[in-house]
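Note that one protein chain of the assembly has been removed; the remaining protein chains are unaltered in position.
Take a look at chain A:
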Amino acid sequence: MPQRARILERAAKLRGYFEQAGARPVETPVLQPAETLLDLYGEDIRARAYVTSDAVRGEQMLRPDFTVPVVQMHMAHGAEPARYTYSGEVFRRQEHDPDRDNEYIQVGYEVFDRTDPAAADAEVFTLIAKALSGLHLRATTGDIGLLLAAVTGLETTAARKAALMRHIWRPRRFRALLERYSGRSPVPPARAALLAASDPMAGAGPVIGLRSRAEVLARIEALRADAAAPPISEREISALETLLAVRETLPFALEHLRDVAVDLPQITPALDRLEARITALAARGVDVDNLEFEASYGRTSMEYYDGFVFGFYAAARADLPPVATGGRYDALTRALGDGGEIPAVGGVLRPGLMLTLEEARA
């Protein structure tokens, strides 16, 4: 474990590097209102972030990352376009893996720019790749936007699409929903009985609690409508499965995905964006022919990325978390923007891990 002073020194250097690239340095409070993070991530965030409280401000969290406060700051009074850099501690509970740090320094670079998203993606990726050069890390990229587009365009009911969208970042639940909507998994007996009942509320007892009888009946109506809807076609399901399994170098991945688009034409605009990104990366000197692309990458991380995603890993040190990660989070600016929105992309590095790897090589 490198000394803290050395980590801070490296962090300052990285921040200076991002300032050179045109970013304005910003600071954010360590304590974040818990409500914002809970609204975004749900109860799961409590397993990952430290919660504290006082009698006046209520629950607060030690910032688990910078992205949310930086987006809030930009949406409140940022000029456009904007580039920001920051460095400081983030805090993560590690109860399932005590060997991982629960407090570490992150340095980040975030771009809020409407003009050319592909160029902005390439800018963030190449700046971070350059800062890491010499460490011989393995880079992986992905694009959550493809899956979002594929689901949005499925030939099925709006309710099913909404349910699938809600669980994009929970792969297991997503799969279970797909199995059901495609008719592959049988209707559970209790569900079948409920749908067959002439009075589904018979024997349900008195109505207690805030969820009203009308809400229960509305959901039963929704279940009936769902049962009457035709299954999602085998053609769409298998195309979706092929899409999720794509894992090869960028040019082959693109070619493969263009084939998938024959059955899922709705992903074509997202593929055009992917192609534009490949061109933009190549223009900045990235060896795209050898850059990995994994269509499922980023689905199990914090659920705010909705487009380009990437990570840098030490191939020989599978025990270490990624040294850098990032991606596009346009939807987050919408969620926090109070009516406003702006395309945004960014990434973070961990100077402590960089030093660990350098020391191991020395």
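We take it that contacts are C-beta pairs under 8 Å (C-beta built on N, C-alpha and C of every residue); 3 or more make two chains touch, one makes a residue touch a chain; residues count from 1.
In this section, contacts and distances are computed from a predicted model.
You can't see one chain of this complex, but its UniProt record names it "ATP phosphoribosyltransferase", from the set "ATP phosphoribosyltransferase", "KipI antagonist", "Sugar ABC transporter permease" or "Extracellular solute-binding protein".
Only one of the listed residues, A:191, A:247 or A:334, touches the absent chain: A:191. Note that of A:200, A:251, A:321 or A:337, the residue touching the chain absent from this view is A:200. When the omitted chain is restored, the residue from A:47, A:225 or A:262 that touches it is A:47. Only one of A:8, A:135, A:220 or A:320 touches the absent chain when the whole complex is considered: A:220. Interface residues of chain A facing the missing partner chain: 38, 42-44, 46-47, 95-96, 98, 163, 166-167, 170, 172-174, 176, 188, 190-191, 194, 200-201, 204-211, 213, 215-216, 218-220, 222-223.
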